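See structure below.
Removed from the display is one protein chain of the complex; every other protein chain stays in position.
A and B are the chain letters, set down in written order, and residue numbers restart from 1 in every chain.
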């Protein structure tokens, strides 16, 4: 740390030590204001997160907040310590949604360094961290791995022994948690407006969601600030005008949330996210981009001990300035297409028709 | 429904059946966050909706939310089922504000088809619906009629028998409701800052409100999303660039709320809306427009059983990029003027001086 200026420059690649645990600052109590802002910022319409009687009908004592709102707030805590000097966020894996989060809960996040690999140019390296978020009762509510490419500052420091963690290609079923009191019922479609259940979706099926959302400048910055994510490249246009992007970048979590909201039409009954198996931001997004979303059904399976809900493993493809239907031709190599901004492999709990 | 893609295309003209009742999805619990956002989005300063002690002094057990915030949220529920394929929102009538709505209340809306008339071109038709919003105790809190022009999809379907509902030209006095516990008192002006009472307004009087509000892109989209109104033409700039408008349209409810807030200066004591008698969006609004408002007093009358408040029937004229004083010359044919974006006939409860 530069004691003279007192401004913490953040960790560079050589500052990360294998197995080191970092406790992130800014514990955060979730409020009703956060939930309202999330609706205003994303257009989310999942009634589980905006109707207390509906949440009660599912067994919840109050309204759980949106899975992704919780994830973004939890994630935001890690930025000052992990990625403030990142060149790029390379990916997410094994994102587990372990416990519902309610208004009034306070989130605290810590991260453990689980992998390190210096790049051959000696100027940067990849850091893998497992981050864990607990609530005020010290219950683990979220857990995920991400890896980022980070600048090296002291180039003469020797490279660490390379350690690349072994990551599952999808979250294991034993790491997916539905609260035991949470039960799907037959009036769900009254609240969601959706007519399709677990039985109606088939692997290989693709849904081109029709709605699009243009990202206004203030929308992405308000969202990113709400999450207390302070990565400078989202906020500082004076700085970014001098970068190769020429402008501020949109935080990837903003795109994930927009795609989740856009994909509501066709996945109305996908009440809750069980896991994010893997995810990459294939290309950057900027203010002014119009985001569309296509969903591909990767797989479906039953959940142990549950006959009311099954799992759907889905691919969420975020696309900018191009209709999902126009991208069908690029299906197999989607991630290489310049209009693809998100490629996310995730798993939802979908109520079963049970007929 | 297109079972193959699972994306509900919404109802076309031929899908509406006379007397059909449609239950809209996404029940919504109102929160303190919604009320704060409404202030931030509109600049509303009516103390009845932002001061608990003042609301208590009027007889309310807690702070009722703004009439128009409630209306926009209730209205938003109807969009996916009624107007997602609308060519135009033609008008509102008989909008009744029947019961106060508080933070914690959950709103549910349903609509009944009360009129149908196919256009002579056979490609579209007008649908009239009566929408009704209830709270979690199944008390009717809002009720209104609107009519929209909707595209026909299956052009070969025979036209329905035309039925045009008989609508009152103003909400009947027996459909206006003030809670019996709600009493105006003589210290209202301390909280509102307004010096004018029911006795001070005269039919034919016009107030040119001086403040203007320029609509920023993110403001109208945040508001429209908060109301969970998913009409695509407000959000998708990629789509709208190909339309005759060349850009996103501003949701008409955003203009109504801005005009209500702008008209606070001169109507400070108009604590609550009793009715919207009729309303049209004379011309579209776009981001960048500066909205001004003029009020014309249409009529005034006493309210049965109340000596503390009377009714003022008002005309709210929303004007863009032109001062209200410059529009005086156009008074009689206001709605035809290209700068007029709103022409709303509504009734407020105004405390009486009682001297």
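Rule of thumb we're sticking to: a contact is a pair of C-beta atoms (placed from the backbone, for glycine too) under 8 Å apart; a residue touches a chain by one contact, two chains touch by 3 or more.
These numbers come from a predicted model, not from an experiment.
Asker: Pick out which of B:39, B:90 or B:173 touches the chain that's been left out of the picture.
Answerer: B:39
Asker: In the whole complex, not just what's shown, which of B:59, B:193, B:338 or B:354 touches the removed chain?
Answerer: B:193
Asker: Out of A:34, A:268 or A:289, which is the one that touches the chain we can't see?
Answerer: A:34
Asker: By the contact criterion defined above, which parts of subunit A meet the unshown chain? Give residue numbers in ascending order.
Answerer: Touching the missing chain: residues 1, 5-9, 23-29, 31-34, 36-37, 80-81, 104, 106, 136, 216-218, 221-223, 225-226, 228, 230, 232, 235-239, 248.
Asker: Can you name the residues of subunit B that touch the chain not displayed here?
Answerer: On the subunit B side, contact with the omitted chain comes from 31-37, 39-43, 45, 47, 50-54, 63, 190-196, 200-201, 207-214, 216-219, 222, 265-268, 288, 290, 321.
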